[in-house]
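What you see is the complex with one protein chain gone and the rest in place.
Up next is subunit A:
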Amino acid sequence: MTPGEHPDGELSDLNIRRALVAAISRADRERAGQLLDHWAARHGYAAAYKDLLEPALKRIGRGINSERFSLAQAYVAAKVAEDMLTKSAGLLAQNSEPKTVKGPVVLGNAEEDFHALGRRMVATMLRSSGWVVCDLGNDVPAAEFVDKAIEIGARVIGVSAMTMTTALNIKEIRRELDARGLSGRIQLAVGGAVFLVAEGLCDEVGGDGTAPDMLEAPHLFAELWARGERGEDAR
């Protein structure tokens, strides 16, 4: 029996919530998938994401047992979200139901940055929250970010950087946005390990916002998208 499970094996909604947090925290992707399937059988996959997985991810994001959430746990959380996305997308296709989408947004690693893992996990979290993501990959020049955002009508560009050197390359994207008169209308989200230790770095590189981890990314992008619609340059 794992934490959150009832002794007789029956799982109430409350216990499923607890068990899901426990499963992701110990990086148990299979068990997390079983719990989500169990919930979805009663309430549907849309509710499984909104009412079960999303709150669980938020709770995990606040920290488990006051220790930092590990990369392994974050990776499993992203995989669980991806699994959910695959299952619910399959069901939507079968039912021919219209799907609510957000975005599109552009994502990529800053020029000269090759640390793909964080970016990929953010992309997964965004997609599982309903965002259409155009992922440009590693080592993306500033102009390419902006060109792509214009081409697809993105109001948010998300840039990941692992080191101080590559984070500073984000300034070029801000310069591109300013030069083309797009600041405010296209918002710049920044993130990566170095932003956690270098206080004020988001402002320094010209970012409109940052999130402490990938679990917070959908919330950040929603906030920036709304600002982009208002054409608000909050810097």
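Going forward, a contact is a pair of C-beta atoms (placed from the backbone, for glycine too) under 8 Å apart; a residue touches a chain by one contact, two chains touch by 3 or more; residues count from 1.
Definition applied: contacts and distances are computed from a predicted model.
The listed options are "Methylcobalamin:coenzyme M methyltransferase", "Sulfide:quinone oxidoreductase", "Cation acetate symporter" or "ABC transporter ATP-binding protein", and the UniProt record of the chain not shown names that protein "Methylcobalamin:coenzyme M methyltransferase". When the omitted chain is restored, the residue from A:Ala116, A:Cys134 or A:Ala222 that touches it is A:Ala116.
Across A:Asp37, A:Asp139 or A:Glu232, the residue that sits in touch with the chain not pictured is A:Asp139. By the touch definition given at the top, subunit A reaches the unshown chain through residues 25-27, 29, 67-68, 70-73, 75-76, 112-117, 120, 138-139, 163-166, 193-194, 197-201, 204.
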